[in-house]
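The complex appears here without one of its protein chains, the remainder shown in place.
Moving on to subunit A:
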């Protein structure tokens, strides 16, 4: 305590300070040994190292982005043949499994809601930016004539699906046991050659008629060129599904260049699903 109370002279303070700056006995510089300064150097070095490395990586990514075509990807190794999906989609153990009970409103209600939600992207307001196309051939666009240097996309509105549009029959035929399903082909920026029809063993009604995608929706020029593009759809209405039986259904997209026999990928060129419509027997 004695030392604590002692007043230090100025020269003592100066000496203490210089001793703090450089202590010749302990070889400490500003209270740190040189080894500790070495540690500091190494920390600084690592900071610098990581800054440089991060910069280098950023530079690499930047030059990568420079080489990337913003409109179409360089390769489409996996997308030679488009995937096909079904709406509504209910998966059980990685398989599409549609099961509902006519008598149970809730069981088909959610399927109907799903369809409505899906088709909301196809109402007239959502599609107003797209143009009406009438050509029966590919809609090739060499230049960017659309708004904001884009390319035009063709309009596809829900009403094209007629009975399956949800407009005429808001329940998509589910309560009658003649449900509508919507087949959607994945967007790929290739030119599908020719779309013919959907092969189907049952009694089926296609919308649009004949179940063809009109060629003017193709080719797809990519998100940047066609920001408002929507996939054309085909709706199928099954008219004669037996009740209380599980039916295996395959919807195949037929067209030159479209394969549907990839053993690893069940969703390429086709969509498979099980359908079971239950109806409680009316008591006699």
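Here is the rule we use: a residue touches a chain if its C-beta (ideal position, glycine included) is under 8 Å from a C-beta of that chain, and two chains touch if they have at least 3 such contacts; residues count from 1.
As a convention for this text, contacts and distances are computed from a predicted model.
Asker: Absent chain per UniProt: "Brix domain-containing protein", "PIGP acetylglucosaminyltransferase", "Sodium/potassium-transporting ATPase subunit alpha" or "Histidine-containing phosphotransfer protein"?
Answerer: Options "Brix domain-containing protein", "PIGP acetylglucosaminyltransferase", "Sodium/potassium-transporting ATPase subunit alpha" or "Histidine-containing phosphotransfer protein" narrow down to "Sodium/potassium-transporting ATPase subunit alpha" for the missing chain.
Asker: Pick out which of A:78, A:135, A:248 or A:280 touches the chain that's been left out of the picture.
Answerer: For the chain that is not drawn, the touching residue is A:78.
Asker: Please identify, in ascending order, the residues of subunit A that touch the omitted chain?
Answerer: 37-38, 41-42, 46, 49-50, 53, 56-57, 60-61, 64-65, 68, 71-79, 82-83, 85, 89, 91, 93-94, 184, 186-189, 220, 222-224, 226, 229, 262, 264-268
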